[in-house]
Every structure is written in structure tokens, then in C-alpha cells.
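With one protein chain withheld, the remaining protein chains of the complex are depicted in position.
Chain IDs A and B follow the sequence of writing; residue 1 opens each chain.
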Amino acid sequence: MGDAVSATTNIPRLSQDEIESPPLSLGQLTWRRFRRHKMAIFGAVVLILLVLYSFIGSFFLSEKYANYTDTNLRLQAPSSTHPFGTDSVGRDVLARTIYGGQISLLIGLTAVTIETIAGVLVGAAAGYYGGWIDAVLMRITEAVLNIPELFLLIVMAKEFAGKIPTITLLGREFSGSVVVIVVIIGLTSWMYLARIVRAEFLSLKENDFILAARATGTSNNGIIFRHILPNSMAPIIVTATLGVANAILAEAYISFLGLGVQPPTATWGNMLDGANSYLESAPWLWFFPGMLILLTVLSINFLGDGLRDALDPHSRAV
Amino acid sequence: MNDAQPLIVVEGLKKYFPVTSGVVFQRKAGSVRAVDGISFSIARGETLGLVGESGCGKTTAGRTILNLYTPTAGKIVIDGQDLTNANKVDLKEFRRKTAMIFQDPYASLNPRWTVNAIVSEPIRVHKLFTKEKERIDKVNELLNLVGLSSRLINRFPHEFSGGQRQRIGVARALASDPLFIVCDEPISALDVSIQAQVVNLLEDLQDKFGLTYLFIAHDLSMVRHICDRVAVMYLGVIVELGERNELYENPLHPYTQALLSAVPIPDPKRDRERRRVILSGDVPSPINPPSGCRFHPRCPIGKEHCKMDIPEWFEASPGHWVACNEIKG
Partner (left out) sequence: MDNHSTPLLQVEDLRTRFHIPEGTVFAVNGISFSIKEGETLGVVGESGCGKSVTMLSILGLIPIPPGEIVSGKAIFRDRDLIKLPESEFEHLRGNEVAMIFQDPMTSLNPVLTIGRQITETVRTHLGMNQEAAEKTAIELLERVGIPEAASRLGNYPHQFSGGMRQRVMIAMALSCNPSLLIADEPTTALDVTIQAQIVELVLHLREQLHMTIIWITHDLGVVAGLADRVIVMYAGYIVEEALVDDLYENPCHPYTVALLGALPRVDRRRDHRLNSIPGAPPNLLVEPHSCPFAARCTYVIDKCRVENPPLLSVAPDHKSACWVDIKSSTTGITR
């Protein structure tokens, strides 16, 4: 076989065809399973299109344009110059949905990052260490869970509005309210993930390979982050994916209540708020942002479903 | 094989697990006395077999000896070093000198790690080779030692059969050049034809590296084949300990006798000829072991006093120890 000769001669050698070699790694298997989920592919495609819409779109229409008001053009129905119409102060709805999309998606992603980090840290510590650490962390988690999210969002939004300065990122200016929203959503959504991660850790830490790691002398941190965590990625990925949808909706709620990102910065949510008085007279004001929210949330949900099935190790399909 | 000082000395080792009850506030309702005072020693290069049926505590004993469970009481001395009150540095050194091979080839390897990562973990944890190239060379060497091709180094556990996974587990156990390996039912989950492969491998490695084994198993035929001395456990205590041929040919304790007579022999004529001792009832729970001699409810020769007298552990003949009220020195 051309390998280094074993010094011990009695060990049976395995020939090439005795070595089972399925051609697929775990990643490839997962991809295969994902591919069969038509709705998930559809969701992924739509999501990619939406992201492209929001970000490529900004090359064609500048932000200045999105915020440019001309009261002579107010409340115009969709036309060739303004495909999505104009709003109550004459701004182009199409452009605003593009920039609004950027903010909504950005909020979704950053909020989810915060909540994932927080949820994983809390869940891992509680699940792995158990005892009083678990008890304390879980009581905190349950306490925060019991506070209605919307209530918390509203209270914190009112409290911190105007207190955070504007930041500039990637050439765009973000009002402090965006930061506030992101942090609030992140801090009110981590609990679900914490419980899931805790459950995963509780069951995974009983496995023999964890005992083997301890017998080797691996540190607790090593076991948590390099052994157990990689094996619990599935629910984390799924929860994070669906969390993006939740965050976008949460932003929409708050903004709709007027407590979120303030105009002139556009978000899909505050565009809905702006459409409130014109529900029947100018339906294009709520239709387009609403549709975009709907499409985004739906496609994320389909994607999440597909990921959940693909990552499920018990799934029989290949 | 027998050096001056034994490599492993275990004295009065106990491991209890608390049983809690109560929904809001959990209080201790009792203990599962999984290991309830065992003592033995293992010489360098020796293989000691630890046998017993489910619930006897042998697996718990193996894990407690390696400090994977903190002992409730008792002393463990490895290579002259007393483990009670060992500090972190000593403990880490202890981990390097010891290793464990597990029963379930499907659960004992991290499914997300490559063979390379799995086998090299002890090397990385104990910083035995600092350069990546040296580590990979060592991993290849270990894989070859256990009969696996180096080409498999970047594969994942799910791509291997049970026997191959067990070999990966053996390679991992050898990675830190240990002195002592606890083999916890290493072949029970394998097919018969693969069991022989793995057992032969373990023996070859022992010859080559002078390893000392604690071989925990319930397959008494295999234990006789591979072990030098054998200890029989029942409900958390050792009831008999002896050199293998002496124990198998001259079992003193009624439980050992029943156990040996229950083992099927792949030889119909011999099987028909022999006398079977059939025990009645099931193994009682380790939460509330019977009083006196733990075996008395099922013992074919038990007498009244066995319910009260705890049998004394004594040497019936050189090297042959037993704890039974009906057998006195």
C-alpha cells in the first residue's frame, strides 16, 4: 500500500476497497438534503433577489434622491417616472424601499448577531455547568421571557430615543435610533435560543466523546466551544435564520408605532407608519413596503424550514 | 512483568451518586452506591480484568479511577502519585499518563471532527509536539500502528465501520504515550469477527509499549483470554479476585461460580456436560443494597447469618482473594 510500515506485524492491514468511502462529507450531505426542499430553494432565491434589490439598487438611485422632497409631487400614483409612486411629502417610494430595505435587513442581521451571541453564551454555560449557574441563568432567562417583548421594545425605545448619536457606516449615516432598535431587539430575543442551546448542551455533554475529551485533559472552554458547540449548530442556524425575520417584523412594529427609526431615514416599517392616514386613498404607500416585508419574512421562513430539515441528522433522505 | 511497585493502587474507592427528590427544592433522598469500597493494585504491564453484570459498578469504577467522576471516598495512586488533593498541574500530568477506550464506537468520536483532530487532541492538549507537521507525522504513525491507512486522516467518523472507529479510539488513547489505559467494554459493540482483531491489536500494543490495562467487560470468555488477573464485582464491591486460571478453574465465591456456569460454551458436548448454577431473581438496585452480604438474597448457599455479617476480604490462597461468609481462611 505504500504507507509507512507498521512495526507491529500482526495487525491486519485494510485493503483499499475495504475502506468504506462514501464520497460525501457532512456538508455535501446537508446540501443535498437542502436541494430537495423546493420551497427552501425558492425562499433562498427570493431572499437573494431582495438583498440584491436593496444593495444594488442603491447604485442606481442615491440616498439624496430617496430623501428628496417635493410637495408638488406628493401622493402620485405609480407612473413611469415613479414606478412605486410618491409619498405624502413627494418622495419616491421605490427609492425609499431600496434604502429602507438596507436598514431593515441590516437591523435584522445585527440584532440576530447580538441575540445569537447572548443566547449561545447563556445556554452553553447553563447547560454545561449545571448546578447553581444553570439555576440562576435560567431564572433570569425566564424572567426576561415573561416580559412582553413589545412592551419592552416600546419602553426602551422611548427611554433611549434621541440619546444615542448618529453613526456613519459604509458611507451612510444611521441615526442613533437604529442602534437602539438593534440592541433592543437583540436583548429581547436571546432567551429562546438560550433555552434551545441549553437543551442541546444538556444532552450532548452526556456523550462518550465528551467524556473522552475530559479524559484527555481538554479544558472546559475547549469542550464547550470546540466539541459541543459545533455539534449544536443546527438549531442555532435555524433559530438565527428565523430570528432575522422576527427582527424585521419587530422593527416594523416599532416603527409603525412611531417609536422606531425616525424619518427622513426610511425603513419599511416607518413607511407603513407614513401610509397610515392614506390607507384607501394611496394604497401604493403601504402596498410596496408591506409586500417587501411579507416576501422577506416568508422567504426567510421557507429557508429556515429547509435548513432545519437539511441539518437534521435524523432525516432519512440523502 | 512484576516490578517492585505496582503502577496502580486503589484503596477503599467509593463513588456515590445522590438521588434527589422534590420539584421546587431538590433534596437528597438517598444515594446510588455505585462503587462501595473497592481495593486492588495493578502491576506494570499487567492486564487486570474487571467483570460483572449490569449495575455492578464496573464502568463507574473505571471512570472514577481516571478521575472522570470525583471519588466520594478512597485513595488512588498512579505511578507513585497520590491523586487525592492533586493540584491542577498534577492532574494534567495524570491525564497525559492515562487514557480510556470506550464501548460505543459511534458515540466516542466527535462526529464533527476529522480523524486528525480526534487523534491529535491529546497531543495538542499536552503540547507534545508544537509544529503542525510533527503532529501530523505522529498521527500518521498512530494510525498505522492500529492498522489504518494514513490516507484516512481527513475523513470523518461516519465514514468508518464500527471496528475502524474503535481503532481510531485506540489511536487516540495512545497519542499521549500513556502508561495506563482503562478499556471500558471496548469490544462489546463489535461483531465477533472484529472483536478478535481489536483484542489482538490491544495485546500487540501492550507488548510493544509495555502498557498496563484495566479491562472492564462482561464477556467472561474474552476476559479469560486477555487478562492476567480478574476481579469480579457485584453491586459495587469486589467479591473475588485472582489470577485468571486460578479464578476460572477454582472459583470460590458462589456468585463467581454462578457467573461462570452461566457463560455459554461454543461446544455442544461440553455445554451439555456441565453443571449450571442458575441464580434466582434479578440484580437488586444499588440504591439500597441488601444488608450484610449483598449477594445473600440470591445466594444458593446463603445462611441466616449472611443477612447480617458483612463478609471479610481475605486471601484464601496466594493471590486469590474472596469475600464470603461461608468461606473462611
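Everything that follows uses one rule, which is that a contact is a pair of C-beta atoms (placed from the backbone, for glycine too) under 8 Å apart; a residue touches a chain by one contact, two chains touch by 3 or more.
Keep in mind that what you see is a predicted model, and the values were worked out from it rather than measured.
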{"item": "Touching the absent chain when the full complex is considered, from B:68, B:86, B:153 or B:283", "value": "B:283"}
{"item": "Of B:9, B:153 or B:196, the one touching the omitted chain in the full complex", "value": "B:196"}
{"item": "Contacts of chain B with the absent chain, listed as residue ranges", "value": "53-54, 161, 163-164, 191-197, 199-200, 203, 218, 220-222, 224-226, 245, 248, 258-272, 274, 276, 278-279, 282-283"}
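In the analysis below, only the chains that are shown with their structure count from here on.
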{"item": "Distance from chain B to chain A - Cα centre to Cα centre, in angstrom", "value": "48"}
{"item": "Touching residues (chain side chain B, partner chain A) in the complex", "value": "63, 66, 68, 91-92, 95-96, 98-100, 102-104, 107-113, 121-122, 125-126, 140-141, 144-152, 155-156, 158-161, 164, 169, 172, 176, 197, 200-201, 204-205, 208"}
{"item": "Touch list for chain A against partner chain B, complex", "value": "1, 3-8, 10-14, 19-22, 25-26, 207-209, 211-218, 222, 227, 230-231"}
